[in-house]
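Of the protein chains in this complex, one is absent; all others appear in place.
Labels run A and B following the written order; every chain starts at residue 1.
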Amino acid sequence: MGRMITIKALKYNPNSKVSRAHFAEYQLEETDGMTLFVALSKIREELDHDLSFDFVCRAGICGSCGMMVNGTPKLACRTLTRDYENGVIQLMPMPAFKLIKDLSVNTGEWMEGMSKRVESWVHTNEVPDFTKLEKPIDPQVAEDTFELDRCVECGICVAACGTKLMRPDFVGAVGLNRVARFRMDPHDNRTDEDFYELIGDDDGIFGCMSLLACEDNCPKHLPLQSKIAYMRRKLVALR
Amino acid sequence: MSNLIEGFLGKSVEGKKSRIPAKLDYWQSATGLFLALFMWGHMFFVSSILVSKDFMYSVTKMFEGVSFIDGGNPFIVSVAVAIVLTIIIIHAVLGMRKFPANYRQYRAFRTHMKMMEHEDTTLWFIQAFTGFAMFFLASAHLFIMLTKPETIGPFGSADRMITDWMWPIYLLLLLAVEFHGSIGLYRLSVKWGWFEGSDAKVTRANLKKVKWAITAFFLILGLTTLAAYMKIGLEHRDHAGQRFQPTAMIIQHANSIIYSKNQNIDMNTETPFRALVARNFSGIHFQGKGV
Partner (left out) sequence: MNVVYCDALVIGGGLAGLRAAVEARSKGLSTIVLSLIPVKRSHSAAAQGGMQASLGNSKMARGDNEDIHFADTVKGSDWGCDQEVARMFVTTAPKAIRQLAGWGVPWTRITKGPREVVMNAKRTTITEDDETHGYIQSRDFGGTKKWRTCFTSDATGHTMLYAVANEAIKRDIDIRDRKEAVSLIVENRQCYGAIVRDLVTGELEAYVSKGTLIATGGYGRIYKQTTNAVVCEGTGAAIVLETGIGELGNMEAVQFHPTPIVPSGILLTEGCRGDGGILRDVDGHRFMPDYEPEKKELASRDVVSRRMMEHIRNGKGVHSPYGDHLWLDISILGREHIEKNLRDVQEICMTFNGIDPADEGPKGWAPVLPMQHYSMGGIRTKPTGESSTLKGVFSCGEAACWDLHGFNRLGGNSVSETVVSGMIVGDYFAQHCLDTEIDINTKTIENALETEENYLKSLLEKDGKNNIFDIKLAMKDIMWDKVAIFRDGKNLAEAVDELEELYKKSLDVSVQSKTMAGNPELEEAYRVPKMLKLALCVAVGARDRTESRGAHYREDYLKRDDANWLKRTLTTWKEGDTLPTVTYEDLDIMKMEMPPAFRGYGVKGMIIENELSAKRQEEVDKIREEMEAAGKDRIEIQTALMDFPLQPYYKAKNERFGE
(Lines give C-alpha, C1' and ligand atoms only; values in the text may rest on other atoms or scores of the structure.)
Protein backbone atom coordinates (compact mmCIF):
# COMPACT_ATOMS: atom_id res chain seq x y z
CA MET A 1 0.00 0.00 0.00
CA GLY A 2 1.63 3.24 -1.16
CA ARG A 3 1.03 6.65 0.39
CA MET A 4 -1.76 8.89 -0.82
CA ILE A 5 -0.66 11.81 -2.96
CA THR A 6 -2.55 14.92 -3.98
CA ILE A 7 -2.38 16.29 -7.47
CA LYS A 8 -3.72 19.78 -8.08
CA ALA A 9 -4.20 20.52 -11.74
CA LEU A 10 -5.23 23.77 -13.33
CA LYS A 11 -8.43 23.23 -15.28
CA TYR A 12 -9.48 25.77 -17.84
CA ASN A 13 -10.77 25.74 -21.37
CA PRO A 14 -10.09 29.11 -23.04
CA ASN A 15 -12.34 28.14 -25.96
CA SER A 16 -15.37 27.77 -23.74
CA LYS A 17 -17.45 30.72 -22.62
CA VAL A 18 -18.54 28.99 -19.42
CA SER A 19 -15.21 27.56 -18.30
CA ARG A 20 -13.69 29.16 -15.18
CA ALA A 21 -10.07 28.56 -14.31
CA HIS A 22 -9.60 26.61 -11.10
CA PHE A 23 -7.37 24.02 -9.50
CA ALA A 24 -8.94 20.57 -9.39
CA GLU A 25 -7.63 18.29 -6.65
CA TYR A 26 -7.21 14.57 -7.04
CA GLN A 27 -6.18 12.06 -4.40
CA LEU A 28 -4.67 8.79 -5.49
CA GLU A 29 -2.50 6.01 -4.20
CA GLU A 30 1.11 6.18 -5.22
CA THR A 31 2.53 3.10 -6.93
CA ASP A 32 6.16 2.05 -7.10
CA GLY A 33 8.09 4.22 -9.54
CA MET A 34 5.00 6.28 -10.39
CA THR A 35 5.55 9.01 -12.93
CA LEU A 36 3.21 11.89 -13.67
CA PHE A 37 2.29 10.03 -16.86
CA VAL A 38 1.05 7.10 -14.81
CA ALA A 39 -0.67 9.36 -12.29
CA LEU A 40 -2.43 11.54 -14.86
CA SER A 41 -3.52 8.55 -16.96
CA LYS A 42 -5.03 7.04 -13.87
CA ILE A 43 -6.79 10.28 -12.99
CA ARG A 44 -8.30 10.43 -16.47
CA GLU A 45 -9.34 6.79 -16.41
CA GLU A 46 -10.83 6.81 -12.93
CA LEU A 47 -11.34 10.27 -11.47
CA ASP A 48 -11.86 12.83 -14.20
CA HIS A 49 -12.51 11.70 -17.80
CA ASP A 50 -12.39 15.32 -18.90
CA LEU A 51 -8.84 16.27 -17.86
CA SER A 52 -6.73 17.24 -20.89
CA PHE A 53 -2.95 16.75 -21.12
CA ASP A 54 -0.45 15.64 -23.74
CA PHE A 55 1.70 12.56 -23.72
CA VAL A 56 3.14 10.63 -26.66
CA CYS A 57 6.23 8.52 -26.06
CA ARG A 58 6.07 8.67 -22.24
CA ALA A 59 9.84 8.03 -22.23
CA GLY A 60 11.29 11.53 -22.38
CA ILE A 61 12.07 11.29 -26.08
CA CYS A 62 9.30 13.15 -27.92
CA GLY A 63 9.06 16.30 -25.78
CA SER A 64 5.24 16.46 -25.67
CA CYS A 65 4.55 16.63 -21.99
CA GLY A 66 6.23 19.79 -20.70
CA MET A 67 4.26 21.32 -17.83
CA MET A 68 4.86 23.39 -14.72
CA VAL A 69 5.38 21.02 -11.82
CA ASN A 70 5.33 22.94 -8.55
CA GLY A 71 6.33 26.00 -10.51
CA THR A 72 9.17 24.51 -12.55
CA PRO A 73 8.85 23.38 -16.16
CA LYS A 74 9.50 19.64 -16.51
CA LEU A 75 8.78 16.70 -18.77
CA ALA A 76 5.91 15.13 -16.87
CA CYS A 77 6.65 11.62 -18.13
CA ARG A 78 10.05 11.71 -16.48
CA THR A 79 8.91 13.26 -13.23
CA LEU A 80 8.58 10.74 -10.42
CA THR A 81 5.96 11.46 -7.77
CA ARG A 82 8.21 10.07 -5.04
CA ASP A 83 10.52 13.06 -5.49
CA TYR A 84 7.85 15.27 -3.89
CA GLU A 85 8.23 14.65 -0.21
CA ASN A 86 5.02 16.18 1.06
CA GLY A 87 3.03 14.34 -1.61
CA VAL A 88 1.40 17.45 -3.00
CA ILE A 89 2.06 18.26 -6.62
CA GLN A 90 0.72 21.33 -8.35
CA LEU A 91 0.44 21.14 -12.13
CA MET A 92 -0.02 24.06 -14.48
CA PRO A 93 0.29 24.37 -18.24
CA MET A 94 3.50 25.91 -19.54
CA PRO A 95 3.32 29.67 -19.99
CA ALA A 96 4.50 31.31 -23.22
CA PHE A 97 2.50 28.91 -25.39
CA LYS A 98 -1.11 29.10 -26.46
CA LEU A 99 -3.26 27.27 -23.95
CA ILE A 100 -5.46 24.61 -25.51
CA LYS A 101 -7.10 23.22 -22.41
CA ASP A 102 -6.05 22.33 -18.85
CA LEU A 103 -2.44 21.13 -19.07
CA SER A 104 -2.33 21.01 -22.85
CA VAL A 105 -0.57 23.82 -24.72
CA ASN A 106 0.20 24.36 -28.39
CA THR A 107 3.95 23.92 -28.60
CA GLY A 108 3.76 22.46 -32.10
CA GLU A 109 2.54 25.63 -33.76
CA TRP A 110 5.14 27.76 -31.97
CA MET A 111 7.97 25.39 -32.81
CA GLU A 112 7.03 25.28 -36.47
CA GLY A 113 7.08 29.08 -36.50
CA MET A 114 10.49 29.02 -34.83
CA SER A 115 11.79 26.50 -37.38
CA LYS A 116 10.70 28.74 -40.22
CA ARG A 117 12.08 31.83 -38.56
CA VAL A 118 15.60 30.46 -38.08
CA GLU A 119 15.32 28.47 -41.33
CA SER A 120 15.95 25.25 -39.51
CA TRP A 121 17.23 23.21 -42.43
CA VAL A 122 20.45 22.58 -44.29
CA HIS A 123 21.18 25.36 -46.78
CA THR A 124 23.27 24.19 -49.69
CA ASN A 125 23.43 24.46 -53.43
CA GLU A 126 25.02 21.05 -53.87
CA VAL A 127 22.69 18.25 -54.87
CA PRO A 128 24.69 15.17 -53.91
CA ASP A 129 24.28 12.07 -56.06
CA PHE A 130 22.86 9.52 -53.65
CA THR A 131 24.21 6.58 -55.60
CA LYS A 132 27.76 7.76 -54.82
CA LEU A 133 29.71 7.58 -51.56
CA GLU A 134 28.56 10.14 -49.05
CA LYS A 135 30.62 13.21 -48.17
CA PRO A 136 33.06 12.26 -45.40
CA ILE A 137 32.65 14.26 -42.20
CA ASP A 138 35.10 14.54 -39.35
CA PRO A 139 33.77 12.16 -36.66
CA GLN A 140 34.18 14.75 -33.93
CA VAL A 141 32.28 17.38 -35.91
CA ALA A 142 29.48 14.88 -36.54
CA GLU A 143 29.34 14.17 -32.83
CA ASP A 144 29.33 17.86 -31.92
CA THR A 145 26.51 18.47 -34.40
CA PHE A 146 24.58 15.57 -32.93
CA GLU A 147 25.04 17.01 -29.47
CA LEU A 148 23.11 20.11 -30.52
CA ASP A 149 20.67 18.11 -32.65
CA ARG A 150 19.38 16.34 -29.54
CA CYS A 151 16.89 19.13 -28.83
CA VAL A 152 13.35 17.72 -28.68
CA GLU A 153 11.50 21.06 -28.96
CA CYS A 154 9.70 20.39 -25.69
CA GLY A 155 9.46 24.12 -25.04
CA ILE A 156 10.82 23.95 -21.50
CA CYS A 157 13.56 26.47 -22.26
CA VAL A 158 10.91 28.80 -23.60
CA ALA A 159 8.57 28.36 -20.66
CA ALA A 160 11.47 28.88 -18.25
CA CYS A 161 12.62 32.07 -19.94
CA GLY A 162 11.69 35.33 -18.23
CA THR A 163 12.78 37.25 -21.31
CA LYS A 164 10.36 35.34 -23.50
CA LEU A 165 7.52 35.90 -21.05
CA MET A 166 8.08 39.63 -21.15
CA ARG A 167 8.71 39.75 -24.89
CA PRO A 168 6.56 37.33 -26.84
CA ASP A 169 8.61 37.70 -30.03
CA PHE A 170 11.84 36.47 -28.42
CA VAL A 171 13.22 33.51 -30.35
CA GLY A 172 14.14 31.51 -27.23
CA ALA A 173 17.03 29.20 -26.46
CA VAL A 174 15.60 26.55 -28.74
CA GLY A 175 15.91 28.88 -31.73
CA LEU A 176 19.40 30.07 -30.80
CA ASN A 177 20.55 26.50 -30.26
CA ARG A 178 19.13 25.54 -33.63
CA VAL A 179 21.20 28.23 -35.32
CA ALA A 180 24.30 27.00 -33.47
CA ARG A 181 23.48 23.47 -34.64
CA PHE A 182 23.41 24.41 -38.33
CA ARG A 183 26.48 26.58 -37.92
CA MET A 184 28.26 23.45 -36.70
CA ASP A 185 26.96 21.26 -39.55
CA PRO A 186 29.46 21.06 -42.41
CA HIS A 187 26.60 20.36 -44.84
CA ASP A 188 25.19 23.83 -44.24
CA ASN A 189 26.87 26.57 -46.27
CA ARG A 190 25.46 29.56 -44.41
CA THR A 191 27.86 32.19 -43.09
CA ASP A 192 27.69 34.23 -39.91
CA GLU A 193 26.32 37.08 -42.03
CA ASP A 194 23.42 34.83 -42.98
CA PHE A 195 22.81 33.82 -39.38
CA TYR A 196 22.88 37.47 -38.37
CA GLU A 197 19.94 38.09 -40.67
CA LEU A 198 17.98 35.46 -38.72
CA ILE A 199 18.78 36.30 -35.11
CA GLY A 200 20.77 39.53 -35.14
CA ASP A 201 18.31 41.76 -33.29
CA ASP A 202 16.65 42.36 -29.94
CA ASP A 203 14.12 39.58 -30.59
CA GLY A 204 17.04 37.27 -31.28
CA ILE A 205 20.42 36.82 -29.69
CA PHE A 206 20.72 40.43 -28.52
CA GLY A 207 17.47 40.20 -26.62
CA CYS A 208 18.72 37.33 -24.47
CA MET A 209 19.31 38.49 -20.90
CA SER A 210 21.33 35.42 -19.86
CA LEU A 211 18.88 34.36 -17.17
CA LEU A 212 19.95 30.77 -17.95
CA ALA A 213 16.76 29.11 -16.77
CA CYS A 214 16.89 27.45 -20.21
CA GLU A 215 20.22 25.85 -19.40
CA ASP A 216 19.14 24.88 -15.90
CA ASN A 217 15.89 23.20 -16.94
CA CYS A 218 16.70 21.62 -20.31
CA PRO A 219 15.75 17.96 -19.98
CA LYS A 220 18.35 17.03 -22.60
CA HIS A 221 21.11 18.97 -20.80
CA LEU A 222 22.03 20.85 -23.96
CA PRO A 223 24.96 23.27 -23.60
CA LEU A 224 22.69 26.27 -24.15
CA GLN A 225 24.70 28.75 -22.11
CA SER A 226 27.91 28.04 -24.02
CA LYS A 227 26.29 27.95 -27.41
CA ILE A 228 24.34 31.17 -26.96
CA ALA A 229 27.50 32.89 -25.70
CA TYR A 230 29.40 31.51 -28.67
CA MET A 231 26.85 32.75 -31.20
CA ARG A 232 26.75 36.14 -29.48
CA ARG A 233 30.52 36.49 -29.74
CA LYS A 234 30.48 35.48 -33.39
CA LEU A 235 27.66 37.82 -34.37
CA VAL A 236 28.97 40.79 -32.41
CA ALA A 237 32.32 40.39 -34.13
CA LEU A 238 30.77 40.90 -37.56
CA ARG A 239 31.47 44.18 -39.30
CA MET B 1 16.72 58.93 -47.87
CA SER B 2 17.98 55.48 -47.06
CA ASN B 3 17.65 56.26 -43.35
CA LEU B 4 14.01 57.08 -43.89
CA ILE B 5 13.45 53.84 -45.76
CA GLU B 6 15.45 51.79 -43.27
CA GLY B 7 13.61 53.30 -40.35
CA PHE B 8 10.32 52.60 -42.02
CA LEU B 9 11.02 49.04 -43.12
CA GLY B 10 13.19 48.00 -40.21
CA LYS B 11 15.85 46.79 -42.64
CA SER B 12 18.23 48.33 -45.10
CA VAL B 13 17.47 48.91 -48.74
CA GLU B 14 19.49 45.77 -49.49
CA GLY B 15 17.15 43.88 -47.16
CA LYS B 16 19.82 43.52 -44.49
CA LYS B 17 19.43 43.80 -40.76
CA SER B 18 21.06 46.67 -38.95
CA ARG B 19 24.28 45.98 -37.09
CA ILE B 20 23.24 48.47 -34.42
CA PRO B 21 21.60 45.91 -32.06
CA ALA B 22 24.90 44.03 -31.91
CA LYS B 23 26.70 47.24 -31.05
CA LEU B 24 24.15 48.15 -28.42
CA ASP B 25 24.54 44.78 -26.74
CA TYR B 26 28.29 45.05 -26.91
CA TRP B 27 28.41 48.55 -25.49
CA GLN B 28 25.97 47.72 -22.75
CA SER B 29 28.39 45.05 -21.63
CA ALA B 30 31.49 47.18 -22.18
CA THR B 31 30.16 50.15 -20.22
CA GLY B 32 28.93 47.78 -17.53
CA LEU B 33 32.31 46.15 -17.26
CA PHE B 34 34.02 49.54 -17.04
CA LEU B 35 31.65 50.78 -14.37
CA ALA B 36 31.90 47.60 -12.32
CA LEU B 37 35.68 47.70 -12.35
CA PHE B 38 35.61 51.44 -11.70
CA MET B 39 33.43 50.85 -8.68
CA TRP B 40 35.89 48.32 -7.30
CA GLY B 41 38.61 50.94 -7.49
CA HIS B 42 36.31 53.63 -6.17
CA MET B 43 35.44 51.48 -3.18
CA PHE B 44 39.06 50.89 -2.38
CA PHE B 45 39.87 54.58 -2.61
CA VAL B 46 36.90 55.62 -0.50
CA SER B 47 37.70 53.00 2.08
CA SER B 48 41.14 54.55 2.55
CA ILE B 49 39.46 56.32 5.43
CA LEU B 50 39.71 53.05 7.31
CA VAL B 51 43.47 53.41 7.27
CA SER B 52 43.57 56.99 8.39
CA LYS B 53 42.18 60.39 7.60
CA ASP B 54 45.57 61.41 6.31
CA PHE B 55 45.69 58.52 3.92
CA MET B 56 42.25 59.32 2.61
CA TYR B 57 43.29 62.92 2.25
CA SER B 58 46.36 61.90 0.29
CA VAL B 59 44.27 59.74 -2.00
CA THR B 60 41.93 62.65 -2.60
CA LYS B 61 44.81 64.90 -3.43
CA MET B 62 46.23 62.33 -5.74
CA PHE B 63 43.05 62.50 -7.81
CA GLU B 64 43.27 66.22 -7.88
CA GLY B 65 46.46 65.69 -9.79
CA VAL B 66 48.80 66.87 -7.12
CA SER B 67 51.68 65.01 -8.61
CA PHE B 68 51.71 67.13 -11.75
CA ILE B 69 49.83 70.28 -10.79
CA ASP B 70 51.11 72.21 -7.93
CA GLY B 71 48.58 71.81 -5.16
CA GLY B 72 46.24 69.78 -7.40
CA ASN B 73 43.04 71.00 -8.95
CA PRO B 74 39.58 69.71 -8.02
CA PHE B 75 38.48 70.47 -11.56
CA ILE B 76 40.25 67.31 -12.60
CA VAL B 77 37.84 65.42 -10.39
CA SER B 78 34.93 67.21 -12.01
CA VAL B 79 36.15 66.11 -15.40
CA ALA B 80 36.49 62.51 -14.23
CA VAL B 81 33.04 62.66 -12.71
CA ALA B 82 31.63 64.00 -15.95
CA ILE B 83 33.16 61.11 -17.87
CA VAL B 84 31.83 58.53 -15.45
CA LEU B 85 28.42 60.16 -15.46
CA THR B 86 28.35 60.02 -19.23
CA ILE B 87 29.22 56.34 -19.19
CA ILE B 88 26.54 55.72 -16.60
CA ILE B 89 23.97 57.48 -18.75
CA ILE B 90 25.01 55.42 -21.77
CA HIS B 91 24.88 52.25 -19.72
CA ALA B 92 21.48 53.20 -18.35
CA VAL B 93 20.08 53.93 -21.78
CA LEU B 94 21.33 50.59 -23.07
CA GLY B 95 20.25 48.72 -19.98
CA MET B 96 16.77 50.17 -20.14
CA ARG B 97 16.18 48.18 -23.31
CA LYS B 98 15.83 45.12 -21.12
CA PHE B 99 13.51 46.57 -18.49
CA PRO B 100 9.84 45.62 -18.35
CA ALA B 101 8.19 48.27 -20.48
CA ASN B 102 4.67 48.06 -19.12
CA TYR B 103 2.61 46.49 -16.40
CA ARG B 104 1.86 43.37 -18.40
CA GLN B 105 5.55 42.64 -18.81
CA TYR B 106 6.26 43.47 -15.20
CA ARG B 107 3.51 41.18 -13.93
CA ALA B 108 4.47 38.35 -16.26
CA PHE B 109 8.04 38.48 -15.05
CA ARG B 110 7.18 38.77 -11.36
CA THR B 111 4.71 35.87 -11.48
CA HIS B 112 7.21 33.75 -13.33
CA MET B 113 10.03 34.65 -10.96
CA LYS B 114 8.05 33.86 -7.84
CA MET B 115 6.66 30.65 -9.25
CA MET B 116 9.91 29.26 -10.55
CA GLU B 117 12.26 30.43 -7.80
CA HIS B 118 15.18 30.24 -10.19
CA GLU B 119 18.22 31.98 -8.78
CA ASP B 120 19.61 33.65 -11.88
CA THR B 121 16.15 34.88 -12.86
CA THR B 122 15.65 36.42 -9.42
CA LEU B 123 19.12 37.94 -9.53
CA TRP B 124 18.24 39.60 -12.80
CA PHE B 125 15.28 41.27 -11.20
CA ILE B 126 17.50 42.53 -8.40
CA GLN B 127 19.93 43.77 -10.99
CA ALA B 128 17.22 45.59 -12.92
CA PHE B 129 15.70 47.03 -9.76
CA THR B 130 19.00 48.29 -8.38
CA GLY B 131 19.87 49.66 -11.80
CA PHE B 132 16.66 51.60 -11.82
CA ALA B 133 17.29 52.89 -8.28
CA MET B 134 20.70 54.12 -9.31
CA PHE B 135 19.19 56.40 -11.93
CA PHE B 136 18.36 58.62 -8.96
CA LEU B 137 20.81 57.65 -6.24
CA ALA B 138 23.89 57.82 -8.39
CA SER B 139 22.70 61.02 -10.07
CA ALA B 140 22.38 62.77 -6.71
CA HIS B 141 25.86 61.69 -5.70
CA LEU B 142 27.47 62.50 -8.98
CA PHE B 143 25.88 65.90 -9.25
CA ILE B 144 27.46 66.91 -5.97
CA MET B 145 30.82 65.49 -6.98
CA LEU B 146 30.56 67.32 -10.25
CA THR B 147 29.78 70.68 -8.71
CA LYS B 148 31.68 70.53 -5.44
CA PRO B 149 34.70 68.32 -6.02
CA GLU B 150 36.76 70.40 -3.60
CA THR B 151 34.63 69.24 -0.68
CA ILE B 152 35.86 65.68 -0.99
CA GLY B 153 37.99 64.89 2.00
CA PRO B 154 37.95 63.25 5.42
CA PHE B 155 35.86 65.99 6.97
CA GLY B 156 34.03 67.23 3.90
CA SER B 157 32.79 63.78 2.98
CA ALA B 158 31.96 62.94 6.56
CA ASP B 159 30.01 66.16 7.01
CA ARG B 160 28.09 65.32 3.89
CA MET B 161 26.89 62.11 5.53
CA ILE B 162 25.71 63.61 8.78
CA THR B 163 25.31 67.33 8.55
CA ASP B 164 24.00 67.28 4.99
CA TRP B 165 21.87 64.21 5.78
CA MET B 166 23.15 62.22 2.84
CA TRP B 167 23.90 58.97 4.65
CA PRO B 168 20.52 57.32 3.84
CA ILE B 169 21.14 57.91 0.16
CA TYR B 170 24.68 56.58 0.43
CA LEU B 171 23.52 53.51 2.26
CA LEU B 172 21.00 52.72 -0.45
CA LEU B 173 23.47 53.58 -3.17
CA LEU B 174 26.03 51.27 -1.61
CA LEU B 175 23.61 48.35 -1.57
CA ALA B 176 22.48 49.07 -5.12
CA VAL B 177 26.00 49.38 -6.48
CA GLU B 178 27.35 46.25 -4.86
CA PHE B 179 24.46 44.03 -5.88
CA HIS B 180 24.17 45.49 -9.34
CA GLY B 181 27.89 45.36 -9.94
CA SER B 182 28.62 41.86 -8.77
CA ILE B 183 25.56 40.35 -10.41
CA GLY B 184 26.45 42.27 -13.54
CA LEU B 185 30.00 40.94 -13.62
CA TYR B 186 28.74 37.39 -13.12
CA ARG B 187 26.21 37.85 -15.89
CA LEU B 188 28.82 39.29 -18.21
CA SER B 189 30.94 36.21 -17.69
CA VAL B 190 28.19 33.77 -18.55
CA LYS B 191 26.80 35.99 -21.28
CA TRP B 192 30.05 36.12 -23.22
CA GLY B 193 31.40 32.76 -22.11
CA TRP B 194 34.46 34.10 -20.29
CA PHE B 195 36.58 31.67 -18.26
CA GLU B 196 34.37 28.88 -19.65
CA GLY B 197 37.01 26.17 -19.77
CA SER B 198 36.11 22.60 -20.59
CA ASP B 199 33.03 22.37 -18.41
CA ALA B 200 30.83 25.44 -18.54
CA LYS B 201 28.53 24.16 -15.83
CA VAL B 202 31.33 23.76 -13.30
CA THR B 203 32.75 27.14 -14.25
CA ARG B 204 29.39 28.77 -13.77
CA ALA B 205 28.95 27.25 -10.33
CA ASN B 206 32.37 28.60 -9.39
CA LEU B 207 31.62 31.99 -10.88
CA LYS B 208 28.49 32.11 -8.81
CA LYS B 209 30.52 31.45 -5.65
CA VAL B 210 33.01 34.14 -6.61
CA LYS B 211 30.12 36.49 -7.26
CA TRP B 212 28.73 36.02 -3.77
CA ALA B 213 32.17 36.38 -2.26
CA ILE B 214 32.67 39.66 -4.08
CA THR B 215 29.25 40.91 -3.04
CA ALA B 216 29.95 40.04 0.58
CA PHE B 217 33.43 41.54 0.55
CA PHE B 218 32.42 44.85 -0.95
CA LEU B 219 29.31 45.13 1.17
CA ILE B 220 31.29 44.64 4.36
CA LEU B 221 33.98 47.00 3.17
CA GLY B 222 31.39 49.55 2.07
CA LEU B 223 29.34 49.41 5.23
CA THR B 224 32.40 49.73 7.40
CA THR B 225 33.60 52.67 5.37
CA LEU B 226 30.22 54.34 5.55
CA ALA B 227 30.20 53.80 9.29
CA ALA B 228 33.64 55.35 9.54
CA TYR B 229 32.56 58.46 7.68
CA MET B 230 29.44 58.67 9.79
CA LYS B 231 31.46 58.40 12.95
CA ILE B 232 33.75 61.19 11.81
CA GLY B 233 30.74 63.18 10.71
CA LEU B 234 29.18 62.88 14.12
CA GLU B 235 32.36 63.88 15.89
CA HIS B 236 32.92 66.73 13.50
CA ARG B 237 29.30 67.91 13.57
CA ASP B 238 30.07 71.04 15.51
CA HIS B 239 32.80 72.07 13.08
CA ALA B 240 30.92 71.15 9.95
CA GLY B 241 32.34 72.83 6.90
CA GLN B 242 35.80 72.95 8.40
CA ARG B 243 38.36 71.31 6.19
CA PHE B 244 40.74 68.63 7.17
CA GLN B 245 44.35 69.44 7.85
CA PRO B 246 46.70 66.58 7.35
CA THR B 247 48.87 65.79 10.32
CA ALA B 248 51.99 66.44 8.34
CA MET B 249 50.81 69.91 7.60
CA ILE B 250 50.14 70.71 11.17
CA ILE B 251 53.68 69.74 11.93
CA GLN B 252 54.84 71.85 9.05
CA HIS B 253 52.73 74.65 10.29
CA ALA B 254 54.20 74.33 13.74
CA ASN B 255 57.65 74.35 12.23
CA SER B 256 56.90 77.38 10.18
CA ILE B 257 55.78 79.17 13.30
CA ILE B 258 59.03 78.22 14.88
CA TYR B 259 61.11 79.26 11.87
CA SER B 260 59.30 82.49 10.99
CA LYS B 261 57.71 83.82 14.06
CA ASN B 262 56.40 86.91 12.36
CA GLN B 263 54.06 85.13 10.12
CA ASN B 264 50.57 84.59 11.25
CA ILE B 265 48.80 81.96 9.38
CA ASP B 266 45.09 81.71 9.46
CA MET B 267 44.10 78.19 10.15
CA ASN B 268 40.95 78.58 8.17
CA THR B 269 42.34 79.71 4.87
CA GLU B 270 42.80 77.00 2.38
CA THR B 271 45.47 78.06 -0.08
CA PRO B 272 48.64 78.17 1.99
CA PHE B 273 47.93 74.70 3.27
CA ARG B 274 47.70 73.40 -0.23
CA ALA B 275 51.13 74.64 -1.01
CA LEU B 276 52.46 73.16 2.15
CA VAL B 277 50.91 69.83 1.51
CA ALA B 278 52.29 69.84 -1.95
CA ARG B 279 55.72 70.35 -0.62
CA ASN B 280 55.21 67.66 1.95
CA PHE B 281 54.23 65.25 -0.74
CA SER B 282 57.28 65.99 -2.71
CA GLY B 283 58.97 64.31 0.18
CA ILE B 284 61.00 67.07 1.66
CA HIS B 285 59.65 67.39 5.13
CA PHE B 286 57.02 64.80 5.30
CA GLN B 287 58.55 62.83 8.04
CA GLY B 288 61.58 63.37 10.17
CA LYS B 289 60.64 66.10 12.49
CA GLY B 290 59.27 64.45 15.55
CA VAL B 291 56.68 66.09 17.72
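The rule is short, and it goes like this: a residue touches a chain if its C-beta (ideal position, glycine included) is under 8 Å from a C-beta of that chain, and two chains touch if they have at least 3 such contacts.
Here the structure is a predicted model, which is why all the values come from computation and not from measurement.
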item: Neighbouring shown chains of the undisplayed chain, as defined at the top; value: A
item: Hidden partner chain, touching residue among A:100, A:160, A:173 or A:231; value: A:100
item: Residue among A:3, A:20 or A:135 touching the omitted chain; value: A:135
item: For chain A, the residues touching the chain missing from this view; value: 13, 15-16, 32-33, 35, 44-46, 49-52, 54-64, 78, 80, 100-102, 106-109, 111-112, 115-116, 119-122, 124, 126, 128, 130-139, 142-143, 145-146, 149-150, 152-153, 182, 185, 187-188
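We adopt the following convention: only the chains that are shown with their structure count from here on.
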item: Residue ranges of chain A touching chain B (in the complex, touch as defined); value: 68, 71-73, 95, 160, 162, 165-167, 196-197, 200-202, 206, 208-213, 216-217, 223, 225-226, 229-230, 232-233, 235-236, 238-239
item: Interfacial residue positions of chain B with respect to chain A in the complex; value: 16-19, 21-22, 24-26, 97-98, 100, 105, 108-109, 112-113, 115-118, 120-121, 124, 187, 190-193, 196, 200-201, 204
